[in-house]
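Questions regarding the structure given below will be posed in turn.
Every protein chain but one is kept in place in this view of the complex.
Chain naming follows the written order as A, B and C, and within any one chain the residues start at number 1.
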Amino acid sequence: VTMAMSTSNKNKSYWTSVHEDIGAHLRQAVVVKEPVEVYEPMRHFVFAAPVNMAPVLCVAACELVGGHREQAIVAAAALHVMHAASFIHENLPLSDRTSLIPKSKPTMYHAFKPNTELLVADAMLPFGLELLASSDNPAGNNSGRILRVMVEMTRAMGSQGVVEGQYNELQCSQCDDDDRKLNGITDVEMTYETYKKKEGRLHACGAACGAILGGGSEKEIELLRRYGFYVGMIQGIVSRRLGPTEEIEELKKLAFKLREVNSFNDENAEVIFSLVDDNITHVLGFNLG
Amino acid sequence: VTMAMSTSNKNKSYWTSVHEDIGAHLRQAVVVKEPVEVYEPMRHFVFAAPVNMAPVLCVAACELVGGHREQAIVAAAALHVMHAASFIHENLPLSDRTSLIPKSKPTMYHAFKPNTELLVADAMLPFGLELLASSDNPAGNNSGRILRVMVEMTRAMGSQGVVEGQYNELQCSQCDDDDRKLNGITDVEMTYETYKKKEGRLHACGAACGAILGGGSEKEIELLRRYGFYVGMIQGIVSRRLGPTEEIEELKKLAFKLREVNSFNDENAEVIFSLVDDNITHVLGFNLG
Amino acid sequence: NSQRNDTLPKLFQVDEYKALKAKQINKALDEAVPLRHPAILHEAMRYSLIPGGKRFMSTLCIASCELVGGSESVAMSLACAIEMLSTMGTIQDDLPCFDNDDLRRGKPSNHKVFGEATTILACQALHCLAVEQIAMMKTKNVSPDRLLRAIVEMSSAIGSEGLAAGQIMDISSEGKDVSLSELNFIHRHKSEKFVEASLVSGVIIGGGNEEEIERMRNYGKCVGMAYQLWNDIVDVIGSPETKETTGRDMLRGKATYPKLVGIDESKNYAKELLAKAKQELAYFDPAKAAPLDHLVNFMVSFDNVN
Partner (left out) sequence: NSQRNDTLPKLFQVDEYKALKAKQINKALDEAVPLRHPAILHEAMRYSLIPGGKRFMSTLCIASCELVGGSESVAMSLACAIEMLSTMGTIQDDLPCFDNDDLRRGKPSNHKVFGEATTILACQALHCLAVEQIAMMKTKNVSPDRLLRAIVEMSSAIGSEGLAAGQIMDISSEGKDVSLSELNFIHRHKSEKFVEASLVSGVIIGGGNEEEIERMRNYGKCVGMAYQLWNDIVDVIGSPETKETTGRDMLRGKATYPKLVGIDESKNYAKELLAKAKQELAYFDPAKAAPLDHLVNFMVSFDNVN
């Protein structure tokens, strides 16, 4: 039975098309050239790193504030590349412990020795920044926005963002229950702090960067940053299978509340807020279901 | 505080060492040679495919029945390579639908176009078989066992195993609730059949192959096959976040029961049965937690 | 060696031989892929396999097995495996991400009937079944190490050292100028290796010794490459029977031998290869070699073409 395309299907195909456009950009931006020893590992990890929603949020936020997709697609690709560096770090087998964050999953076999993998991670952040800078137009009159996005990204990835989250996670995994009691901190509290800093900061950054590049107002940028933060928090909870379901529902309510206070075009807003709708994310598989 | 290594830590480091030995074998067996166009995508997917427990089960089963690790490590690597083919298939963007199994997660960006990815998958099964055959000793007097393992693997991957599971999953995702009611089949039943065929068959195969290669008796082979089946079933349920927790507990009980009826050396048995112990799998991250 | 043709039994009826073998192979395939559960998946497997093409590769395999004294029953499982593998290739070739053909041999292509996802699963299932066919051969006359060797031979021909490698190179050279050495790589991997492996694995399970295996490998290399050249040439000047050029390769802008070195040069190279093939075959008993010799004979006289 052929049916008219439902809203839900329209939203699905929107997110799918954004995801695919970012993938296509990565495919042409990250190529294996000579010397193969350098560029093959790099390409491997860019495409082996699991996806998160920060890049698609970046594109959607850009389009929501009236920007064009091509204004945000490179930034989205850069976000993924930088995230790939964290992915390598988290799975690195270290000599004084099995992996950076022992409780994370050894999801893959290691394609290279630890020294190569660490160097590839080192190359990712500068590569992401170079990629981002390459989206500046020849006249250079977009430099201000791109520079602002660079600050957003390096802050999100740094010691007050993802790195802090990873550091928390590390502490969490190292101290035993007695230590926690001693410090009066619970496992859940510790974890909450972790995904606030890690997934929360990263997704907030993604949405904010998109809004900046699309030419959004400061109010729009901050509203979308907050929305991205909630999306990231939900992803953090769901991907760890920790934290009560009520918390997820609470975050979804907060996210939807943002829609009510916003001044966006209604149809476009419908699309971006569908990311916290179960039916969409289940199909997209972004682990928000 | 330095403490004597607990049993739990001993088990952890056993599984970690098996995992790392398989990875090391894959690293030297799957290399990027000329033409790079062919071997780079292949290496990418071997190492981008998520791990499952069938390969480590293969090695552990071999050692449990008195075999040496090197007798099973190549078969374990081959199992991972073949599983990588299924991974590619499941994530292939098809023109008449977004991915082979729409409900699966678009976990990564596509590194290549669909035609290349499909061809890489095509190359994986023969490559796994060639790898496996290469473990035959020069005298060729192990050919019988290797041939038997090949039959085990191709059956597990074929139309009565993983492919059937994937086909079920596909049907599951395509029919709506009305169809299900019409056929009198519930979503849970359908899913149960799926992971029985997919994860169940694959892990059963892994354990059985290890036992065969290690020179286990027919009784040992069948017992370990059953154990692998339970492990795979648990992984199937957990990874889909479907099915009630009681079912997992039931499967764990069944798995532990096998330990009681077996005639293995107790210390070695302790190790392999630790795979259904929460503490171990949580740390190993094999999603059985 | 040019006299060798005359020493062959003139009375060998190649058309009858081909028809007989094809019939037997079809029967064996029908039994090899029963309509198990899930039925639609197995229907998808059978749909393109039975009835399939001319069974050329599998007939070559039976002929090479019998050449060294192996029985047809021994060769039949292997022949079925070869048909499964080659069917798998044609099914995939029709997919939208490849040639996007809606029809194959006049009927809707596999994915048009079953959908792409099921088609791809059916291909993997055929692939697995093919290997199982060889490994589970119901005979006590073939040792496990020979079965293993035959599996490796076929695996190598279709995998990362064979068909798949050739196709990936083919794809990645699309829209580029292909050099002769690149075309050789593609032809060798996409076409020659499968012919070679079909012939060699026949000799392996037929009980051939190392020298026989080596001779058959050389023979296979020549015949395999000549077969691809024949197809390249026919694409331009038409087949002897239909006299119609297909021109498919040209339409798709594919690199072919005639395109790179011209028709005459291509014909000469093919003739050279077939002459060399005859030399290798001369090592075997002429009476037993007759089927093989006749089977590839259609390629001999390129001048008859058009």
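Just so it is clear, a residue touches a chain if its C-beta (ideal position, glycine included) is under 8 Å from a C-beta of that chain, and two chains touch if they have at least 3 such contacts.
Worth saying up front: this structure is predicted, and the values here are computed from it rather than measured.
Identify the visible chains that the left-out chain touches across the whole complex.
A
Of the listed residues A:D96, A:E218, A:E246 or A:E267, which contacts the missing chain in the full complex?
Hidden-chain contact among the options goes to A:D96.
Which listed residue (A:L64, A:L79 or A:M157) would be found touching the missing chain in the intact complex?
A:M157
In the whole complex, what residues of subunit A lie against the chain that is missing from view?
On the subunit A side, contact with the omitted chain comes from 35, 37-39, 41-42, 85-86, 89, 92, 94-97, 100-101, 113-116, 118-127, 129-130, 133, 136, 140, 143-144, 146-147, 150-151, 154-155, 157-160, 163-164, 166-168, 170-171.
Throughout what follows, only the chains that are shown with their structure count from here on.
Considering only which chains touch which, label the overall pattern as line, ring, star, complete or other.
Line.
How many angstrom between the C-alpha centroids of subunit B and subunit A?
Roughly 29 Å, centre to centre.
Would you kindly tell me how far, in whole Å, the mean C-alpha position of subunit C lies from that of subunit B?
33
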